[in-house]
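With one protein chain removed, the remaining protein chains of the complex are shown where they sit.
So, chain A:
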Amino acid sequence: MTSMTSTPPTPLTTGPVAGSPDAAPAPGGVTFDGVVKRYGGQTVLDVARLDVPHRSFTVVVGPSGCGKSTGLRVVAGLETPDSGRVRIGGTDVTDTPPGRRGVSMVFQDFALYPHLTVEQNIAFGLRLEAKHNRRAGPDKAEIAQRVTDACAMLGLAELRRRRPSQLSGGERQRVGLARAIVRRPRVLLLDEPLSALDAQLRQHARAELVRLHRELGNTVILVTHDQLEALSMGTNLVVMNAGRVAQTGVPADVYQRPADTFVATFVGSPTMNLHDVEPRPHPAGGELVGPGIRAVVAGAGLPRRVRLGWRAGDGVLETPTGVSPASERPTDEAPTGPGLTLEGLIDVVEFTGESTVIHCVGPAGGWRASVGSGVAVPAVGERVRLRVEPDKLHLFDTATGLRLADPAGPVAEPVPSLGGVRPDGV
């Protein structure tokens, strides 16, 4: 169940959550209930309700200091919340010691024991388990087998006798992963595991983690500040801001229907363009007008001030290269149709390989549009007109920042579920 409620309530919780909130979740699901953590006088984490579905690959993303790492450490038991309960697989683990939660973690710096070899690092937890629980714990043969399996899974067979100081960054990350998975955790926590790797390795490691999750079939929670990792890796996305959960859902949903202006600008690159506009009555529903900007949308009953957003990739350039501003005249009729029309002068052109990002300035302020690499891009200084289809527009309340009814009309159907995550309640 992917559902979330946070204070203040956001328009995400459009309907009742399937089943009662206390319905027993599957074994590896993680639930936060009114979890608050303060440092000194500062509240760093305040989550009224958060459900991480069993077997999901959940990515928690947010700017630094948003409480995402603290949240992860609360799941691990390395931090104790000041109030609220944490449940794993339906069992309240708030007072369970970290080692008995069935949770393991890969730390940002990998935290390998420097005085132990790779295989001793991996076996450390199992050996302790065997010592603590002589009857039910693993015996020597089982430990050896599980360490061998973990090494094979992560390609560490050749490195078993090395010490962490003799390993590269990527190898250390794999040892950290092996140490975490060898204990067969219900929940695997990853605290920015890719940030210590260089860019080339990072892309490879992203794919490796996704594959590993598929093979293990347990719940994975990954914390990152990188919105690309957030969108590309997970089956479930949690966006955090200032200690609170801003939105949860399938990454594509979050990208397509951001809950507020924070999520809209944080997720996606280049960031969403936002313009303050004033609604006016219009036969089709409503007309949004600002300096140099005009949009017709189906929604009615809009507040007095509206923030209009559109993604850089959703804009379509209407002025082809070489067309003089004077010849634009006929297209001036366009704004009467539904959608957004915007004008501006090209200021900067950025070629990124697959696409070209053009930075424009106009009466509506600065905005960015991204066009495919096949499209001829007008030169710097030229005037361009851009159109965005009504279903690609996002409306937010200027005062609260929250998302308003969809500009294209009735609320769209939820995106089909990915990886067993049902996006009900989002």
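Here is the rule we use: a contact is a pair of C-beta atoms (placed from the backbone, for glycine too) under 8 Å apart; a residue touches a chain by one contact, two chains touch by 3 or more; residues count from 1.
Following the convention adopted for this analysis, contacts and distances are computed from a predicted model.
Missing from the rendering is one chain, named in UniProt as "Carbohydrate ABC transporter permease" (options: "Aspartate carbamoyltransferase", "Phthalate 3,4-dioxygenase, alpha subunit", "Carbohydrate ABC transporter permease" or "Manganese transport system membrane protein MntC"). For the options A:111, A:153, A:210 or A:284, the residue in contact with the chain missing from this view is A:111.
If you put the hidden chain back, the residue from A:125, A:290, A:313 or A:401 that touches it is A:125. The missing chain lies against chain A, touching residues 73, 76-78, 98-100, 103-105, 107-109, 111-115, 124-125, 128-129, 132, 179, 183.
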